[in-house]
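For this depiction, one protein chain was excluded, whereas all remaining protein chains were kept in their positions.
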Amino acid sequence: MSGAGPRENVFPTRMNLTTTKTRLKGAQTGHSLLKKKSDALNKRFRTILGKIDEAKRKMGRVMQLAAFSLAEVTYATGDISYQIQESITEATFRVQTKQENVSGVILPTFEPLMSKAEGGNGGFGLTGLGRGGQQITKCRETFAKAVETLVELASLQTAFVILDEVIKMTNRRVNALEHVVIPRLENTISYINSELDEMDREEFFRLKKVQSKKKRDTAVRDAEAKEKRDAAEAAGIEEEEEHEEQEQGENLLAEKDEDVIF
Amino acid sequence: MEALFFNSHGGYLEGIVRGFKAGLITQTQYNNLTQCESLDDFRMQLSATDYGNFLANETPPISTSTIAEKATQKLVDEFNYIKSNSVQPLTKFLDYMTYAYMIDNVVLLISGTLHERDTHDLLERCHPLGTFDTMPALCVATNVEELYSTVLVETPLAPYFRDCLSAQDLDELNIEIIRNTLYKAYLEDFHSFVLSLGAPTSDVMSPILSFEADRRALNITINSFGTSLSKDQRAKLFPSLGRLYPEGAFALAKADDVDQVKVVLDGVVEYRGFLEGQTGPGGAGAAGAEGATGQQAASLEDHFFQYEVGLNKLAFLQQFQYGVFYSFFKLKEQEIRSLTWIAECIAQNAKDRINDYIPTF
């Protein structure tokens, strides 16, 4: 009996064998599909990793540029940070989330969404009116570009985090199928097979046994009949002969009956 | 006649200022500074100049803002020294100089109050030259009405406020408009004061103040393209003096784009070329056009700074007048800006822009 590995707790019947075989087939198909998915995700993941690395470095440069343009503003106007902080009301630079589908995984991507504030100067309309307004405008543009880069990077990073999670999950599933479910089903199948074989062998043995018993019985009866015949011969041959024929017929019938039962 | 008595009152201080002026960083020193690899080198180089060891007590990772702060502190010290030794009318003249900073400070406090912020934190952010004894009193005000009356009572800026703004305006007008309205009033007042001082001083100061007025007018014009500022409002912010006043200012008030401003500038020899090489279909509108405005902006501002420095240098050629005081501090301010710029370039590794500073002498 192949009880070596874990198996499902089923009765070893042909019916269950068929069901289990179907399930095994399903599991195998699932496994190969998941494997493909995981490969596709991994491929995507790798490209994203590369991009993230690059984008992070790019961000370093962009932010430096932006910081520098702020320095230009400070050069021309002096410290404006407080003024800026005070004039904040509503965000004009927002992000919009969209979805992208990568082998069934929904990846959100951020997209910059700029709304024109009244005053046309991003809500800071008149800051730097007296001096340095142009620098502020320039700085605003530089920073807006920088933020766009940051938003792009944020998309990548979110994709990274989600993909990381999904890949881990997919891999878990693949591994579960490969190392637990499929072996278990295989074990079950071989268990059922071996049980069935066992039953076949038992049956065969039983039949043999029945046959041999029958043979023995027939032999005994034959011997008895012979005795009777011998006795009848001694009494009256004609009468006995008739009786014997009758007995023979009965025996044949009985034997047939037994065969019918099995 | 001025000259006869000038030395008895202001001779000592004029000497001091001219001495200070000799301490301004020279072109050679600037060259040395631009060669620096790090801010530590920068500090070393600076210690060889008049600044001496002003950064000596700073802990090693010095930031550019610390440098600017310390340099400003030095300027303020020098100013205070001169002011405490001055007699009328120089004291008044120096007072006028501080009003410009005061306007910024008061406006800062107003915006703080309007946004219900803790104004005490703001006191630290105020420009030290623009502080006045009663400034903390402004922080007590909790609403606009109160603030307005406190400003009227407590600050030297009262006349400007009284003449230009009402308490309601403080609440309703954009803070930048308030600032520029005040500044316009201040410039006009300063100018008339300078004229009252008579010949040598007014000869020197007049062009400087006129230029300041023109610069503001130009900046306001260019910066208001594409904003909510209407042309009427714009016209109200132009100071009523300067080379461009009145015809130029009138034309500026109606200008719609940079090209029209250029036409106005062509009427004044000195300003011709400030907008040179900068074409653009106009500031407002498409992003491309805005980019173009951004490009030219830097050079326009640079032209302004350069011209201002030139004017201020001229002030030193005349004796027996107060213009030197104004000019010295303006030059010093420019020097601090240049130093900060160079420091910024060093800190951010932007060596290609490092020579964009405006040398003084």
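Letters are used for the chains, namely A and B, taken in the order the chains are written, and counting of residues starts over at 1 for each.
Here, contacts are C-beta pairs under 8 Å (C-beta built on N, C-alpha and C of every residue); 3 or more make two chains touch, one makes a residue touch a chain.
Here is the rule we go by: contacts and distances are computed from a predicted model.
Engineer: Which name from "Transcription factor IIA subunit alpha", "Rad60/SUMO-like domain-containing protein", "V-type proton ATPase subunit F" or "Peroxisome biogenesis protein 22" does UniProt give the chain that's left off?
Structural biologist: Of "Transcription factor IIA subunit alpha", "Rad60/SUMO-like domain-containing protein", "V-type proton ATPase subunit F" or "Peroxisome biogenesis protein 22", the absent chain's UniProt record names it "V-type proton ATPase subunit F".
Engineer: So there's a chain missing from this view; which of the remaining chains does it actually touch?
Structural biologist: Among the chains that are shown, those touched by the missing chain are A, B.
Engineer: Considering the whole complex, which of A:I80, A:L177 or A:I192 touches the chain not shown?
Structural biologist: Within the whole complex, the residue contacting the unshown chain is A:I80.
Engineer: Touching the hidden chain in the complete assembly: which of A:K56, A:R172 or A:K208 does that?
Structural biologist: Touching the chain that is not displayed is residue A:K56.
Engineer: Going by the contact rule already stated, which one of A:T47, A:Q96 or A:N193 would touch the omitted chain in the full complex?
Structural biologist: From the options A:T47, A:Q96 or A:N193, the contact with the absent chain belongs to A:Q96.
Engineer: Would you write out the residues of chain A that touch the absent chain, in ascending order?
Structural biologist: 49, 52-53, 56-57, 59-60, 63-64, 66-67, 69-71, 80-81, 84-85, 88-97, 99, 105-106, 108, 110, 113-114, 117, 122-124, 136, 139-140, 143-144, 146-147, 150-151, 153-155, 157-158, 160-162, 164-166
Engineer: Considering the whole complex, not just the chains shown, which residues of chain B touch the missing one?
Structural biologist: Touching the chain left out of view, chain B contributes residues 61, 63, 347-348.
Assume only the chains that are shown with their structure count from here on.
Engineer: State, to the nearest whole Å, the distance from the C-alpha centre of chain A to the C-alpha centre of chain B.
Structural biologist: 70
Engineer: What part of chain B is in contact with chain A in the complex they form?
Structural biologist: 64, 104, 108, 111-112, 114-115, 117, 122, 125, 127, 174-177, 179-180, 183, 215-216, 219-220, 222-224, 226-229, 237, 284, 290-291, 293-298, 300-301, 337, 340-341, 344, 348-350, 353
Engineer: For the complex, which residues does chain A have touching chain B?
Structural biologist: For this pair, the touching residues of chain A are 64, 67-68, 71-72, 74-76, 78-79, 82-83, 86-87, 118-121, 125-135, 137-138, 141.
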